[in-house]
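Just one protein chain is left out here, and the rest sit where they should.
Take a look at chain A:
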Amino acid sequence: MTAAFPWSLLGIEPTGDARAIRGAYAAQIKTMDLDADVEGYARLRQARDEALRMAKAGNLPVSPAPEPQAPGEDAPTPAAWPHAAPLLDGTWSIDPALTVPDPAADAATDFTSLCADFAPAGAEPQGTMLLACAGPSLVPPLVEGYEAAPTLDGAPRQSPFAALAAALAPELAATPLDDGEEAQALVALDAVLDAVHWSPLAQQAEMEDWLANLLAQGWPRSAPLLEKATEAFGWEQEWGRLDARAAVDYLGARLRGYRFQRKVQEPGHRYHKAWKELHRPGRAGPFRFLRVSGADVRGLLAGVRKTFPELEDHFDPQRVASWEEAKTWPTGLIVLGGMILLAFLLTIGDDPKSPQARQDAFEATVTEVFGEEHDPVWLSGHQPDLATLLANAVRITGEGAVDRQTTIDTGIELVRARTYLDGRMLDGEDFETTMRLRLALLQAARADSLDACHVMMKRGSPPATTAVPLQVREDERRFAAALVQRGMLKAPAKAAARSARVPPELVRKVMADTGLSKDQVSAAMTGENDPNRCAATIALLKATLDWQGEGRHDILMTL
């Protein structure tokens, strides 16, 4: 024990006395020429930090994890924050939370301490996509002078913090503020900003984080408050920074989208015509080029997808599809390209970025996607292209560690999408299996939330947070492995948009199943953002699978 790191470098026996450790560090450093021995200085510092950490943790010989932050009482485990800020470098739409689903209603009360932003650097590897959050981000900070003291008429006076928290409760996030609510919220925001302005730094930081989280979780309801808060805290300067806080970065991305949306609706804007074009319902006709320049439409679409993906929800999907067919773009499931990191970092040393950690994550992905009995060697033997794709999809977090969970989730998403697109091109039993898996996944997503179902329809895979029944996962694995075995899980061919006639007997079944009127069903099947679309699709898929009439295949191909 005596000769072991870190004590050997410090030249002392193991001790829990922080003063002794710092004293030993001071004594050692005075014998060194730092510029001549850069590595030695780094090691000595490491030894001191490690020794101080061990001392703080109770002088345990080995303590693998830093002392966990004291979690709030009613938050035993850190809750994943569904509103993680997407990166702006184009890799962000892989985040399933694109359309900002409602956080689970009980999650709102689980945030009982501040977001993990303030954890000491390196204390815990943070994913680039999801940030662990362990704190009362929604409990209004206590500010002197704003306690709920009764007013003259005896009614309790509500603090502006509480008023704002109530106005932006996450469960209301999808409902826009009406004029009266908006005016009240703005008054409360002014009072909050004023309180922040006159508070000392520590409280300012706490209130700022509270407000950022509140606004992020209340988006899009919080939209009218965003400009003011952003200006007051200078959040704009933080956008795009390596160390931007998740909530601030998220709000930044939303605000820029919001601003862009306002600007593009002005007739003078370069993409104004393209914006209007993509809003028109239905397919674009052959004379579309007379209305608007194709380059502008493509430019707008590419720009929106890169920078403001949530705005694509505003476009009419058929219109978008018909513009995309004209060019070389693959339709639908854009996610397919997969995340290919070619320029990646491998720091020398025993960092988790080492090839071994990547290989492990890759193996885990293959096992999870195709089942226990399969490994990367099997996959490379049958489908080398897919093996390469999955190997390259290994994700590295901002801290440089391999992010296993996101890697596995990405793998599942990739293979699931391929299975669907390739499987429906086959016939007989394979086609049936493909469509039944699709149905099962849609049902799982719907059971989760409406948003999850929309994500599922858009990308062919529900968000990673959706629980897929074990039996469905098992069937998926078996089917995907079988396709790989036959070399069938290839990069999918570009698919043209399809349409089919649905016979009245199926429409009736759907109406009976969903309780919708005929017009509602028809609207649901043509409008991508129709709230009934999910239910109608599931019902039609179910009905068609159990039906053996003419055009069955064509109908299924549209689902």
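We adopt the following convention: a contact is a pair of C-beta atoms (placed from the backbone, for glycine too) under 8 Å apart; a residue touches a chain by one contact, two chains touch by 3 or more; residues count from 1.
Heads up, the rule we're going with is that contacts and distances are computed from a predicted model.
Considering only "Nucleoside-diphosphate-sugar epimerase", "Formate dehydrogenase subunit alpha", "ABC transporter permease" or "Molecular chaperone HscC", the record for the omitted chain gives "Molecular chaperone HscC", by its UniProt protein name.
Considering the whole complex, the residue from A:Phe5, A:Trp198 or A:Phe289 that touches the absent chain is A:Trp198.
Of A:Asp243, A:Glu372 or A:Asp546, it is A:Asp243 that touches the chain left out of the display. Residues of chain A in contact with the chain left out of this view: 22-23, 25-27, 29-30, 34-35, 38-39, 41-42, 45, 87-91, 94, 118, 120-121, 198, 200-202, 204-205, 234, 237, 240-243, 305, 334-348.
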